[in-house]
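See below for the structure under consideration.
Right, chain A next:
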Amino acid sequence: MQNLGYFLAAFIVVWALVFGYVLWLFVRQKRLRQEIESLRERSRK
Partner candidate 1 sequence: MKMLPKTLLLGGSFALMLTALCVIFLYVPTEEVMGVGQRILYIHVPVCWLAFFAFFITFLGSAVYLWRRANSWDTIAYSSAEIGIVFTTLALVTGSIWARCVWGVWWTWDARLTTTVVLWFIYLAYFIVRFSVTEEWRAARFAAVVGVVGFIDVPICALAIVLWRTHHPGPVIFEGGLTATMLMTLLLSLAAFTALYILLLWMRASLKDDEDEVKRLREVG
Partner candidate 2 sequence: MGKVITIAKKDILFELRTKRLLPGVLVFALLAIVIFNFAFAASLETIRLLTPGILWVTFAFAGILGLNRSFALEMEDGCLEGLMACPVSREVIYLGKVLGNLIFMLSIEVPALLVFGFLFNIAVFSLQLLAIVFLATLGFVAVGTLFSALAANTRARELVLPVLFLPLVIPVMISAVNASGLALSGESWSSLASWLEIIAAFDVIFLVTSVLIFNFVIEE
């Protein structure tokens, strides 16, 4: 299978980056939602 290595490399890089980015978005959003909640709690008191 000629050049299989390259194809797999390209594939892995693309998906690693996309997946990593999506993960980062999820994690960051969760943290921010928590912070919004706590800030709102504080302002209510």
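Inclusion criterion for the candidates: all candidates are chains of the complex that A comes from, given by their letters.
Convention: contacts are C-beta pairs under 8 Å (C-beta built on N, C-alpha and C of every residue); 3 or more make two chains touch, one makes a residue touch a chain; residues count from 1.
For clarity, every value in this text was computed on a predicted model and none was experimentally measured.
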{"item": "Numbered candidate touching chain A, per complex, among 1 or 2", "value": "1"}
{"item": "Contact set on chain A toward candidate 1 in their complex", "value": "1-4, 6-7, 9-11, 13-14, 17-18, 21-22, 25, 28-29, 32-33, 35-36, 39-40, 42-43"}
